[in-house]
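All protein chains of the complex are present and in place, except for one that has been dropped.
Chain naming follows the written order as A and B, and within any one chain the residues start at number 1.
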Amino acid sequence: MNSLSLVSVRNLSVDFWRVAGPPALSSVSLEVSPGEAVGLVGESGSGKSTLGFAIAGLLDPNDAQLSGEILFKSQNLLTTNQDDYRKIRGSEIGYIFQDASSSLNPLLKIGKQLTHPLMANGGMSKNDAMVRAKELLDMVEISQSERRLNQYPHEISGGMKQRVVIAAALSRDPSLLIADEPTTALDVTVQAQIIDLLLRLKKSLSMSLIFISHDLGVVARVADRVVVMKDGNIVESGGVEQVLANPKESYTQLLLANIPKLRHVDQSHSLSFWGTNER
Amino acid sequence: MKYYVLRITGGLLTIFVSSLLVFSLIRLIPGDPAAELMGLAFDPKLAHLLRIRLGLEGSFVQQYIAWITAVFHGDFGYSFINGAPVGQEIGDRLIRTVQLLVGGVIVGLLISIPAGIVSARNKGKWQDGGIMAFTTLMLSVPQFVLGIFLIYIFAVRMHVLPAGGWIDPHDNFVEWLKSMVLPWLCVGMAMSAFTSRVLRASILDAKNMDYTRTARSWGLSEKEIAKKHVYKNASAPTLTVVGLEIGYLLGGAFVIENVFAYPGIGQLTVKAISQRDYPMVQTSILIFATGFILVNLIVDLAYGFIDPRIRQR
Partner (left out) sequence: MKLVTWWRSLNTRIRVSIFMLFFLALLSAIAPFLTPFHSDQMGTGQTLLGPTWKHPFGIDSMGRDQFSRVTEGIRLSAFIGFTVMSTSLLVGIPVGILSAYKGGLLDSLFSRVLDLLFAFPNLLLALVFVTILGSGSWTALLALVIIYIPIASRFIRSAALAEKDRDYVSAAKVNGASTFRICARHILPNIAPSLLVLGTNIFAFAILAEAALSYLGVGAKPPTPSLGKILTENQGFITTSSHLVIIPAITLSFLVLSLNLLGDGLRDYLDPKKSNSRHKKSLLQVLSRKKSVAGKVVD
C-alpha cells in the first residue's frame, strides 16, 4: 500500500440487501497510482461494475451495505458525508457507462446535458458552460459540434453518444476516469476508435484510468496493470504483460482462451497483440 | 411540424367520422319519430311536414349533409319534446359543464401531483403506504357513490356546503363557489387516484433510469436530478393518463351532474335519452365525442412537445 496512490481500496466488501448468498464483493483491495491505467477483467457478474460503482459512490446505501475503506487522495470516501462525496465525484471522478444509448436523457438536447456537469455544485454559468460544451465535443472529435449541441440523443449514432458521455465525464478534468465496458455495446470498428480516443485523452489529460472489461484483448491494449476478478474476489493481479503471458490462475487462462473479438481488433488496426508499443 | 399537422388532421378526421357515426346510430332506432310524437293525432300529411322539420326526409346522405351544414351554422335542430332550438338549450349548459370539469381537473391535479411526488419520495414509508391505500380505496368507489358520500359528510352531517343545485355566480358569487366545491372535489378526487399512482410509478421509473445514474456520476444533487431529469421524464406518461382520465371524466359528467343536480349538459342528455329526444341526444353526444377527441389531440400535441422522439417520427 503506497501512500502515493490516487485511489486505494482496502478490504472493501459490498453486500446487496435484497440478494441472498455471498456478497457481491468480499474484502477486495486495489491500488491505482496517478497516471496509471488499471484493467479490471472477469466474467459477467464477477463484481467489476460493483467495484467501479463503489469507488464513484454510485451505490445506493438503501440497496447495498459497504464496509472497508476507499481512500481517494488519502481521504476515506466511505466516511465522507454524502454532499462532499458528491462534490468529489463531480470534480475528480469521471464515469463512463456500458450502454451509451441509455446513458443520456432522451428528452434533453446534447448541449443542455453537457452543461449539467459543468454547472453542478456552483460550477460555471450557463453561457460559459455552453461554450465549454462545444469545446468538449471538439475534444472528443465529434464533427459539426455546433450543430450537435442542438440535437437530441436519438438523432446521433451509438458511437457518437459514447463520445458525448466521455466528453461529459471529462468535462471537469477528473484525476480518475472509470470506464465500465465503454465499448461493449458498439460495433467492432467503432470500438477501436473509442479505445484510441480514450487512450489519447488519458495521455493528454494525464489522469488515472480504471478500465473495466470482460475482454482481455481490449484490456491488453489499454492497461498497464491487470486485475482479474471472480465471484467478488480478486484472483490475480500484476503487470499486463506478465499476467497475460504467464497467467497463474486457471481462471485467467480460461478468460484468455475466450477472446473472440481480439482478432478483429488486431486485423482492423494492425496492432500487436499486447499493444505495448501503444503506450 | 409534420407530427403536429398529422395529429391535427387525424383529430379532425375522427371528429368527422364520429359525427357520421352518431348520426347513423340515431337513425338506426326502430320506429317513426314523427308518428311517435303525434301519437293518436296521427295525420300522414302533417307527419310528412314534421319529418321535414325534423330532418328525417330524403336519402341518408342528403339528411346528413343538411344536418352537418346546419350544425356549422349553429343550428342543431329542435327538441322533440318542447320544440325549442337545441343549440340554445345546450349553450349555457355546455359552459357550466366545462366549468365543472375544468375546475375538477385543476383540483385533481392539485391533489395528485403532490400525492404522487410525496409517495415516490417516501417509497415504502408510512406516507407512501397511506397514499397508496387511499388511492386503492378511491379507485374502488364509483364516482356517483363518492358524490353521495361527500354530500352525506359535508351537507347532511356538517351542514357546511349545499348538497347540490347551482347558483348563478352573477347573483351570488360566494354561494356559487360554495355550490361548486363538492362537485369539483368529486371530479378531482375521482381523477386523482389513478393519476397520482401513475405519477408515482413514473417518478420511480425515471429515478432508476440509466441517465439518472449518469447525472449522479456528474455530481448533480438529488434535488437537481429531480428538477432537471426526473420530473420532466415522469411528466410524459403522466400526461397520457391525465388525458385518459379527462376522457373518462367526460363520461362521468353524466353521473356527477345527476348526483349534484347540476344543470349541465350531462344531466340534459340523460333526460333526453329517457324522453327519446333524438335531436338533443344527437347533439350532446356529438359535443361529448368532440370534446373527448379534442382532449386526446391536445394530449398528443403536448406529448410531442415533451418528447422529441415522438415529434420527429
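Just so we're on the same page, a residue touches a chain if its C-beta (ideal position, glycine included) is under 8 Å from a C-beta of that chain, and two chains touch if they have at least 3 such contacts.
Keep in mind the model is a prediction, meaning the values are calculated, not measured.
Across the whole complex, the hidden chain's contacts among the shown chains comprise B. For the chain left out of this panel, the touching residue among B:S79, B:Q143, B:S179 or B:T238 is B:Q143.
The chain omitted from view is touched by exactly one of B:N122, B:S221, B:T240 or B:N258, namely B:N258.
Residue-level contact of chain B with the missing chain is found at 14, 17-18, 21-22, 25-26, 28-29, 136-137, 139-145, 148-149, 151-152, 156, 163, 247-248, 250-252, 254-255, 258-259, 269-270, 273-274, 276, 281, 285, 288-289, 292-293.
Following the convention adopted for this analysis, only the chains that are shown with their structure count from here on.
Contact residues of chain A toward chain B in the complex are 56, 58, 83, 86-91, 93-95, 97, 99, 102-108, 116-117, 120-121, 152, 154-155, 165, 168-169, 171-172.
Listed in rising order, the residues of chain B touching chain A in the complex are 209-211, 213-221, 224, 228-229, 232-233, 236, 306-309, 312.
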